[in-house]
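Not every chain is included here, but those present sit where they belong.
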Amino acid sequence: MTSRDTEKIDKSRSVALVPVGAFEQHGPAMPMATDQIRAVALCDSVAKRMEGTAFVGPELPVGISIHHTTFPGTMSLAPETFIQVITEYATELHRNGWQRVLVVTGHGGNNSALGVVAQRLLQEAPSLEFAWTPITGLAADRIRAFGTAEVTGHCGEAETAQMLHVAPHLVRDELLQPGTTGLDEMDSLPRLSRRARPSLSVTWDRLSANGVLGDPTRSTKELGADIIETATETICDYVRTWIGIDRGING
Amino acid sequence: MTSRDTEKIDKSRSVALVPVGAFEQHGPAMPMATDQIRAVALCDSVAKRMEGTAFVGPELPVGISIHHTTFPGTMSLAPETFIQVITEYATELHRNGWQRVLVVTGHGGNNSALGVVAQRLLQEAPSLEFAWTPITGLAADRIRAFGTAEVTGHCGEAETAQMLHVAPHLVRDELLQPGTTGLDEMDSLPRLSRRARPSLSVTWDRLSANGVLGDPTRSTKELGADIIETATETICDYVRTWIGIDRGING
Amino acid sequence: MTSRDTEKIDKSRSVALVPVGAFEQHGPAMPMATDQIRAVALCDSVAKRMEGTAFVGPELPVGISIHHTTFPGTMSLAPETFIQVITEYATELHRNGWQRVLVVTGHGGNNSALGVVAQRLLQEAPSLEFAWTPITGLAADRIRAFGTAEVTGHCGEAETAQMLHVAPHLVRDELLQPGTTGLDEMDSLPRLSRRARPSLSVTWDRLSANGVLGDPTRSTKELGADIIETATETICDYVRTWIGIDRGING
């Protein structure tokens, strides 16, 4: 897209999508860029379906992965740096006329920081509407229906399924192996950290020896297709409502 | 508590509690310090029940309330400032020998920032175990059983109930009035912002004219007592497990 | 005080008081919150006497206590963090219409930082009038008349007296004991640091083994009452003049 192309977009009726992920261990079988690959795939899927009203902006391929840094290859930004970069992405898009920015994060470790970005922008760019969303959570019902191990998540059934659908050539099927699948496989402290509240953080090596939560060997391409479709439709429905709104004092 | 008193505490078998809240509008009937008052009350309740193993540290009476600043009297810290202060509270407690810090926040606007603090501390103080929790969420089932308006939350049934229990003299019963109680009372954008995902932030005046979500007039002292009791017992059970754990490489 | 209450205050004829202290060792007999307790007590005393024209805002219970961190229990904010928090307190009060903010600090370690805050605010909030004051210094003549040891100050005659007056239940009379009372009890470097100019900083353990300067056993409730009364009247007289002034270009 050229400079002049961006000028032609009716920004009062469209949304800018920003895919963010992580550069961190994803178990024995999946690439470190897994979260970024899924985020980009979902944004492309939304942009394709909402052609002319949803556009994909620049990526940020490294996220907040401090809890994974005990595994080789993992890179993390400091949380304050991540917050600053996304805030600048959003304010620069707004300076260019965008009134709605939606960040899609393939990595849960970015959620808190994105919540902070949203608070900063309410103050620093009150006329910008900033939203963000994780991916897998958008298809929670579908995943529940599929059935997963007692413990699942990072590199688990759902995440692997998405990769089998959007980038099968990057998944080493022969290396897929179960990680931690039950609470009783964990020491007391990591097990405590799985309670919903209070929220306690531990490094990932205490949750899983191979970095995996759940059983990716049960994962299927079909589940991945369903998750991406559900996530795509959820976001598209959201965007349709969003851009249909007569914009009030905050919009 | 004197300097020497703190020296006598067996910090390998205890937890430091930090109550944080907000200094923001709480509708026509409740004080701006409502969230702080509830957080302190809950911490005191836990410390009393866990005498000798749970201690209350310094408070932070102003939180992140950017979304409430359109209402008179509201004060907010910048998110990065709040993150820095809580990080320093935690590292200072750790320097003094505390191995476990639990922040209790009476204000949901602090949640994202506390998540970021937890990430920073994993890196800056790896031998510290840092946890945080909201209050009302600890008693979700009890509140559901009580029954609330379709839309509820800030200054609503549950929050008012807690104040009627812990600080009845600070609630002006005659000024209690319903706020926004249904989605159809909202404009499109604030209504969109009530969807779970994607997450969109709007300023509070767009959610409610009087700053209230839900119907505090239905609230009861008994509900408040139940919520505080449930929250207290949930935290105490958590702390009992926590301090019973043989501390591993991260603890 | 509710959001609407704050709206009714005639801020062109009133002042907001902010009590700040420290969370640090106060010798064998007094609580770590001593400076905060005295600051709050003085602000309450002023607010009561100036009812309708002086109001107490949020506290900051942790100050700059780097020089006391060799004693157990002491917590300190980084000076830049303390400066940022107080600056935000002041600008948030100003955003809410307050034209005059007075910070009362029970802890001398905050003085330099408050001086820096005042400089920042001259630039960042030129229409705000920001003032700050220590406590004990307001009653210097009275204390001189009482007579103190050659070396006195932290936890000494005057500070203990104030606690005996405002929070006698928090002073362990049986543990009151003299600290360093004469220059010849000090090593050369700490003694040098007691010269007025040049100003040299040393950690507190070099000034006193038990953390006390002066002889708190000589202290009396009556002296405390006189100090608080003198400080209260000095501030009230100041505030009366202040709010009586027709506000010029800087006000």
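For reference, chains read A, B and C in written order, and residue numbers begin at 1 within each chain.
In this section, a contact is a pair of C-beta atoms (placed from the backbone, for glycine too) under 8 Å apart; a residue touches a chain by one contact, two chains touch by 3 or more.
Predicted model, so just to flag it, every value in this text is computed and none were measured.
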| item | value |
| --- | --- |
| Copy count of the single sequence across the entire complex, 3 present | 6 |
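By our rule, only the chains that are shown with their structure count from here on.
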| item | value |
| --- | --- |
| Contact graph of the chains (line, ring, star, complete, other) | line |
| For subunit A paired with subunit B, centre-to-centre distance based on mean C-alpha positions, whole Å | 27 |
| Whole-Å separation of chain centres (CA-atom averages), subunit A against subunit C | 48 |
| Junction residues of subunit A, two or more chains touched | none |
| Complex contacts: residues of subunit A adjacent to subunit B | 64, 66-67, 69, 78-80, 83, 102, 109, 111-116, 118-123, 126, 129-134, 137-138, 187-189, 192, 195, 197-203, 206, 234-235, 238, 241-242, 244-251 |
| Complex contact set, residues of subunit B against subunit C | 1-7, 23-33, 57-59, 61-62, 69, 71-78, 81, 84-85, 88-89, 92-93, 95-96, 172, 175, 211 |
